[in-house]
Each structure stands twice: as structure tokens, then as C-alpha cells.
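With one protein chain removed, the remaining protein chains of the complex are shown where they sit.
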Amino acid sequence: MIGKQRWAIADGYIPEESTGPEPELTSHDTVCILNAGDEEATVELEVFFTDREPVGPYEETVPANRTKHIRFNGLEDPEEIPKGTPFACVIESDVPVVCQQTRLDSRQAENALLSTIAHAGDS
Amino acid sequence: MIGKQRWAIADGYIPEESTGPEPELTSHDTVCILNAGDEEATVELEVFFTDREPVGPYEETVPANRTKHIRFNGLEDPEEIPKGTPFACVIESDVPVVCQQTRLDSRQAENALLSTIAHAGDS
Amino acid sequence: MIGKQRWAIADGYIPEESTGPEPELTSHDTVCILNAGDEEATVELEVFFTDREPVGPYEETVPANRTKHIRFNGLEDPEEIPKGTPFACVIESDVPVVCQQTRLDSRQAENALLSTIAHAGDS
Partner (left out) sequence: MIGKQRWAIADGYIPEESTGPEPELTSHDTVCILNAGDEEATVELEVFFTDREPVGPYEETVPANRTKHIRFNGLEDPEEIPKGTPFACVIESDVPVVCQQTRLDSRQAENALLSTIAHAGDS
């Protein structure tokens, strides 16, 4: 078993433009969740903004012994996350998981990447 | 509740030149702060240099349940942070927050990105 | 002595295409392991997918006081990891080690890089 039940990302951002073939090189911001345990994870994402109330929860399930790479651009319920807008995200799971953020920015002809393991809460 | 009250970044740097449309693709170094709690955060940034005394505090507030993405290039009080100069930063908050650093370097025609969750202090 | 015996990476991905001279600029995803102790480390990698059972263990040894940078693209036993497919990885070692992930993406003419220290388990 490895992981924590609460994670946070402070720098969320979906670049507005993209260059290159879709969907691989479409600009995206992603949270990748690993559930290395034997029970399905029910995961809730809450998204925070600069100047309005948080939106969520976005509900996801990650089956036992699986990983799920979730593009913030693909979230729709309760609402889409706007592009070109700073956000942040808290991830809560009912079982331990591991969270990592990765962004691909293809606004220019050649893409740029960033990634970091998210911040794990104590509990 | 998630976060810590003290954070540090060791590699701060604002590239001197930029390519592409402003302000999105202006070279910048950023500290992104998430306040996922129910109380406003008063945050103080202290900036460290190689060869002179630290500068600060730079004071910021992050409202309850909000995120704030702060460009080091935009800080003015008590003084601007020079470009092309190595620095570091300690972030202190009166309530728990989460801090992440991201730099966009557009000195060349195609941008480059780096990001990392900051180092969280114990207390 | 520094390190932990269990580590995880949530965002594994080997880009399908590459540009530039091989093998340095071949797109790759890597786990870099440091064994700074005085005993050889026996390391097992387990690889998780989105829609099928985990594969592994991939067994590696890292001698005392050595580092080993392992490309996921190079793993063959028990089976190759497919390109263009999201995966995740848990790393277990019989002695403390330090793990860091780095990806080089050369699908486009200019390469992009990401890196993060992996998530360390508690035990």
C-alpha cells in the first residue's frame, strides 16, 4: 500500500491554444492518480479559482490496481474548467492514492512540459 | 484542510528576455498559493540573494477558498526583484496553504516550463 | 543513509515518436534510483495501467554507492511497456533508495523535459 487520501495542486492552468495533432499534443493540464491498493477508489476533485467560489466535487473512480490520467480540460460535471484561467485543485480519496500533475503546453510550435508529485496532506 | 504555514523555493530566476505575446508568454517565475481553508491567509514572502541581505516581507493576502498565482516579476513593494539574478524565497502564512513554483522561460522562440511543489516546513 | 524503501510515480508515459540522434534524444521515460548505502539494493518495479492488470515485478539491482537510471522503454522482462499508453509505477527496494522520474519528449523537433522526485511511502 502506498499513498495518501488528500492531495493538492496549487498551479493549475489549461493553455488556450494548441499546436500539433490532437489529442496527444493538445495543450492540457492533467492529474494522474495511481490506486495501488486492492479496493476501488472514489475520488473527489474540488477546483479553486482566483475570484469566485470553488467548483466541485468532480467525481471519479479509480479501480483497484489501476491508474487514471485525468485531463482537467475533459471535466464537464458540474461544469467545464475555463482555459487560460489560473486554478488549483484538492483531491480527496476514500482510500490511499498517489497524485501527480503534468501539463503539456503546445501554444508554440514546440511543446513544453512540467510535472510534479502533488502535495500530500498529513491525514 | 490541507497545507503548511512555511514553504521554501531554492531556485528562483526571472529570465531577462522574452519571446511571444505579452503577458501570457512573457518569461516569468511564479509562486502559486492555494488557500483551501475557510479563513483568509496573510502571506509574507522573503526573498534571498547570493550576495546581499534578504528583501521583504512582500505581503499578500489569499482569501478563503481561493488561489493566487503571484509572478515574482510583478512584485514591487518593498522593491522589484531584478531579472537574470538567482534568488530564493521563503513563504510564511498565518493559516495552512499549499505552494507551488512554476517558471516559464521564453528567451528562445519556443518556451520552456518547470514546476515543483515547494518544500514544506515541519511546523 | 538517505532514502525510503517504497516509492511511486503516477504519470508514466513513453511518447510514441522521436526526433534527433539516438539514443540520447529518443523519447523516453525514466526512473533514476540512487543507492547511497553500503549494501546492494534489490529493486522491484510494478507497472500499473488504465484498463488491465499490473505487470511485474521488473527486477533490478543497484549496487552499493551507485545510481542506476532505468528507461521504462528498455524494460523487457516480463514484457515491454507499450508506447503512447498511460501507466504508473511502484518501486520497492530491500534497502533505502531515492527515486526520481524524468521524461524526455522529442516528438517535436525541439525536446521537452519533465522531472520530479517520486512520492516516498511512509515505511
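Here the chain labels run A, B and C in written order, and each chain numbers its own residues starting at 1.
The working rule: contacts are C-beta pairs under 8 Å (C-beta built on N, C-alpha and C of every residue); 3 or more make two chains touch, one makes a residue touch a chain.
These numbers come from a predicted model, not from an experiment.
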Inset, instruction - Check each of B:Pro23, B:Pro63 or B:Pro86 against the chain that is not shown and name the one that touches it. - result: B:Pro86
Legend entry - Residue, one of A:Ser18, A:Thr67 or A:Thr116, that touches the chain absent here: A:Thr116
Inset, instruction - Over the whole complex, note the residues of subunit B touching the chain we left out. - result: 6-13, 16, 46, 48-51, 53-54, 84, 86-88, 90, 101, 103, 105, 107-110, 112-119, 121
Inset, instruction - Determine and list the subunit C residues touching the chain excluded from the picture. - result: 1-3, 20, 24-25, 30, 32-34, 36, 65-69, 98-102, 104, 109-117, 120
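Here, only the chains that are shown with their structure count from here on.
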Inset, instruction - Please indicate which chain is farthest from subunit C, where distance is taken between mean Cα coordinates of the chains. - result: B
Inset, instruction - Taking all protein C-alpha atoms shown, work out their mean, then name the chain whose own C-alpha mean is nearest to it. - result: A
Inset, instruction - Please work out the Cα centroid separation of subunit A and subunit C, and write it as a whole number of Å. - result: 21
Legend entry - Centre distance in Å when subunit B and subunit C are each reduced to the mean of their C-alpha atoms: 30
Inset, instruction - Return the residues of subunit C touching two or more other chains; collapse runs of consecutive numbers into ranges. - result: 110, 112, 116
